[in-house]
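All protein chains but one are shown in place.
Let's turn to chain A:
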Amino acid sequence: MTFTVEETGRELVLDASGHATLMQVAVEADVPGIVGECGGEMTCGTCHVHVESTPAGYTAARSHDEEDMLEVVDAPAPGSRLACQLPVTPAVAGLRLRVPAPS
């Protein structure tokens, strides 16, 4: 169960097995730029990612709280998400995320 993260020119293929959210996967993999400081409470914005492509069958709607937080992150994009709100499901395979470059 892997997905892909692009980060400053590198491409990381991460195994999501055993984790609940993609934030946790990224923190465990030391992906630069992903801190997950608030532990998934949507108060910090430190797991901001751009979703580059979503596989069929992978759905995770944005909540109002997440949208509020995404309005104020650095480098917002149409595919902006908080990785703590992206669950690990069998459909995660094929998901591509990008960590926005620090401003």
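As a working rule, a contact is a pair of C-beta atoms (placed from the backbone, for glycine too) under 8 Å apart; a residue touches a chain by one contact, two chains touch by 3 or more; residues count from 1.
As a convention for this text, contacts and distances are computed from a predicted model.
**Q** Refer to UniProt and select, among "Putative membrane protein", "Branched-chain amino acid ABC transporter permease", "protein-glutamate O-methyltransferase" or "Oxidoreductase", the name of the complex member that is left out.
**A** The correct option from "Putative membrane protein", "Branched-chain amino acid ABC transporter permease", "protein-glutamate O-methyltransferase" or "Oxidoreductase" is "Oxidoreductase", the UniProt name of the unshown chain.
**Q** Suppose we count only contacts with the excluded chain; which residues of chain A make the list?
**A** The missing chain touches chain A at positions 18, 27-28, 30, 32-33, 35, 37-39, 41-46, 48, 64-65, 68-69, 71-74, 102-103.
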